[in-house]
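Heads up, one of the protein chains got dropped from this complex, but the rest are sitting where they should.
Labels for the chains are A and B, by order of writing; each one numbers its residues from 1.
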Amino acid sequence: MVEESRAVNAASEGDFLTLSGISKRYGGVTALENVDFACGRGKIHAVLGENGAGKSTLIKIVAGVVQPDAGTMRLDGKEVRFPSPSSGNAAGVASIFQELSLLPDLSVADNISIATPPRRFGIIDAKAQRRRAEALLAEIGCEDVNPLMRVRDLPLSRRQMVEIAKALGQRPQLLVLDEATSALTSADVEKVYAMLARLKAQNVAILYISHRMHEVEALADRASVFRNGRHIETFDWGTRSTAEIVQLMIGRDIATQYPTKPKRPRAKAALKLDNLCWEKRLEAISLDVGAGEIVGLGGLDGQGQKTLLLALFGVLRGVTGEITINGKPVRPGSPAVAKSPSVGIALVPEDRKTEGLMLPMSIADNLAIASLNTLAKGLFVDRAKERAAVEKGIDRLRIKIGDSKDAVSTLSGGNQQKVVIAKWLMTKPGIILLNDPTRGIDVGTKQEIYRLMRELADQGVAILFYSTDYDELIGCCDRVAIMYDGRIVRELEGANLNEHNIIASALNIDSGAAGASSAGEVAHV
Amino acid sequence: MSNSTLSEPAVSGASMSGVPMPGLLPRRSLGGDLLIRIRQNIGLVTAIGLFCVVYLFYHFAHPKGFSSAVFVQNADEVFTLAMVAMAQTLPVLAAGLDLSVGAVMTMVGCIASYLLSGAAEGTPIEFTLGGAHHVLAVLPGGIAGIMTGMLICLIAGTFAGFLNGCVVVYGRIQPIIATLATGAIYIGIALFLRPTPGGKIDDDLNWALTNSLQDFASTIHIFDDGNAAWFAPFGTIPVPFVLIVAIALLVWVPFRRSVTGRGVYAIGSAEGAAYMSGLRIDRAKLAAFTLAGFFAGCGGLFLAIQTSSGNADIPQAGTYTLNSIAAVVIGGTSLLGGTGSAIGSIFGALILRVISFFFRIFDIAPLLQPLFEGIILLAAVSIGALRVLRVKNTLELFR
Partner (left out) sequence: MTAASLNLSLSRDARPILISASFIVVILVAGTFYTLSRLGTAPLLSPNYLLQQLQIGSFLGIVAAGMMIVILISQIDLSVPWTLTAAAMMATAVGGPWALPVGLGVGLLVGLVNGVGVAYLRIPSMIFTLGVNAVMRGLMVAHTGGFAPQTAATDLMRWLAAEHSFGIPNALFVWLAVSALVALILRRMALGRYIYAIGNKEAAAYLAGVNTRGVIVISFALCGLAAGLAGVLLAGYSTKAYQGMGDAYLLPSIAAVVIGGTNILGGRGRYLGTLVGVILIVLLNSVLSIMEMPEAGRQVIYGAVIILMLLVYGRGERVTS
């Protein structure tokens, strides 16, 4: 309670942006609950919290992408209401979203001046627009991007810089950055720092959301912590230790997050990869996963971990090297082959909304889709068998549903992910590939998934588990392979499996170069 | 909105250290810019190239090749399809489809067959309902009446397009099915106007618009009846060709460069991102369909003038609609929206037509012509499929 009142106090100091009593629900899920929040001009205000803490909803409300169910928003003391992003822009709010808002088929120059281009006689002045793009790109040190290029043809890191230039071009009074640096190179990040410093000097209010603590460390003047849709506390940077902040972010119950790892000798390899290569994205991958073992894939995002999972699941063409399953060489040419009993691979894909589920279809249909061939008698689906299998799947993962005929889109994110996992368990796979399965789901479900993984491993399933969360890798995995630039650079096991080693290997720097740091501390990179 | 595919960003070792990747980002230079533009409009460039090749070949093979008469005849035959193809381009760019372009064209043609008779005493706009005869207005005779009549025709087409837009935007009905329905309505109106083919178009108007500039000038008595010395070099240019260029330059190009026009491309590229960027999606969609109606109206107007009659021919309307889709695709516009242009569609229409011209000069049995047309169409759309062979990540096929 004391913390709450501090937050309210913080909101009363003549700030630029003030939110009071903001609430937002999506269906049955509360994203924000009675949030009071404020940030001031000329300051970089970090917003911290776990996935699902409500940060994204907060900034979507500020930008006008979603509308709150209750509460008021003030800019410079005046109450405002943004029914659409354009009204937010008009009021001086510019946002850089995690999901890029760029138009892939339009040129960089078009994108940067998309809403309010320079015009002559009512027609877009292409030359002026191009000069403007060049100037803005130069401002963030990104002269190497030709404004004529189509955004689709740029690598992700450049696209993100274009997104930043676009926001900058709106000359905002309030700039919101949501994980704006996630795909940037370190040199680009430096340029963004410099830009933010300039904006700060120009008295712009800046909201900065990042999972990278070292960035927050380097930039933030103030910080607010969110947890489970509530504003927990706002404080000046430096008045709290890193450990205290982490404590605020995760709340109290961090004790028994991960199931204990069994101590047993490594089993024979259920999955063995030898010299796997694909299109310069995977280079000479050799890896064993034993039956009953959970092997993690670590490293920075986008170093080939997802590609490796796809290659194993038969999605990629032209994979070279050897895949051996239980001693037999296999070559899955498609997911249909990969899931067949003789191979027995399951993949929980990255994006459950577009790759894991048919959202408008029923829960039962989604659960049964992968195992229909085993639930069919001849051409027809054995409905009794199907119903039994579906119920078993729902029970096993304790999926909370009303009716299995409801559309799967009515479920919360955590329960949706459980449906994806249950779907694959119904095929009785010997090898399970998990692509960041806990992304964007609540802590409770996460723990259930961790327990389930261990349970499956105890039953002899081999699990290959990619996660962007180092803590998760350390807690869940028997072994972690760190990838860098399409290669496995290091395998960590036992006492070596700690945050420091993961980060050092992820950056492909020598162990120890980053300085000794204990596992609990958030490392500075 | 979620465009996350499982493919990964190409973070190479070089980019990690902040060095730009030379291959991906060409150096800025005049040549480099031109290269980028060509690569981005490869569909259009291919269509133009293909057209030039087949059309040159056609003229060499034609006994009267490169003569004004052939140009005029070709231009007359191309104009309507070119307009309808331009019309189809706009909804396609916005990731939609307009199945009513042929119907709008037909309806406007039927309207024109009443209004453009050019009678000296004026043309009454009249109808009989329930036995009573009503006269709404009387168009003046002579050129003023014809101009007014043409204007009314174009307004009718534009309004039909606007209605399509309203059904799509405010009714939130899928464009393909919405325009299927409105198309039936427009065809119904056309049939109401012309249950049987008929009507009359002013002879001078027909002559002036379907021949060369020289004939145009002599019909309306300008430039010394087209005999002015400075006018001679232009005299042989077909009027429909001039009209296509004029419409492209005066209507399409400004629209393409307007904020609304760019919004149409943005919607087709990523509707969610367009919304997030603060674009007015509704307005752009409405504009796309409205302008499509205008172009289709131009086509119908010309068809009526060219044939000197109005004809509510349902199969013909269907053929034009389907050919317009083919022309759009051949002209390099993606059916997924976001890339392409109406200029490309003009060339797509030209290519389709030139192919049928070939049948005349090569004396291909008329019975085989539809087969050849079909095979060529199928081959043209299948060329783009070759990219499938190069896709290494099969998930990319589902975008």
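Everything that follows uses one rule, which is that contacts are C-beta pairs under 8 Å (C-beta built on N, C-alpha and C of every residue); 3 or more make two chains touch, one makes a residue touch a chain.
Since we're looking at a predicted model, the values are computed, not measured.
Looking at the whole complex, which of B:150, B:209, B:247 or B:326 touches the chain that is not displayed?
B:326
Could you tell which one of A:249, A:381 or A:489 touches the chain left off the display?
Residue touching the chain left out of view: A:381.
Can you work out which residue in A:17, A:102 or A:368 touches the chain that's missing from view?
Looking across A:17, A:102 or A:368, the contact with the absent chain belongs to A:368.
Where the complex has a chain not shown, which of A:207, A:315 or A:330 is the residue touching it?
Residue touching the chain left out of view: A:315.
For the chain left out of this view, which of A:166, A:339, A:446 or A:487 touches it?
A:339
State which residues belonging to chain B touch the missing partner chain.
1, 97, 167, 171-174, 176-178, 180-185, 187-192, 195, 271-272, 275-276, 281, 312, 315, 318, 322, 325-326, 329, 335-336, 366-375, 377-378, 381-382, 384-385, 388, 394-395, 397-398
Contacts of chain A with the missing chain: which residues?
Looking at chain A, the ones touching the missing chain are residues 28, 65-66, 313, 315, 334-336, 338-340, 347, 349, 354-362, 365, 368-370, 372-373, 375-376, 379-381, 383, 402-403, 405-407, 410, 423, 427.
Here is the rule we use: only the chains that are shown with their structure count from here on.
So how far apart, in whole Å, are chain A and chain B when each is placed at the average of its C-alpha atoms?
Distance between chain centres, rounded to whole Å: 44 Å.
Along chain A, where are the residues that touch chain B in the complex?
65, 84-86, 88-90, 97, 99-107, 110-111, 114-115, 117, 119, 122-124, 126, 144-146, 148-150, 153-158, 166, 183, 185-188, 278-279, 281, 300, 302-304, 306-307, 310, 315-318, 334, 349-351, 353-355, 435, 485
Can you check the complex and tell me which residues of chain B touch chain A?
For chain B paired with chain A, touching residues are 1-4, 6-13, 15-21, 24-26, 28, 32-33, 36-37, 40, 254, 257-259, 262, 265-266, 268-270, 273-280, 338-339, 391-395.
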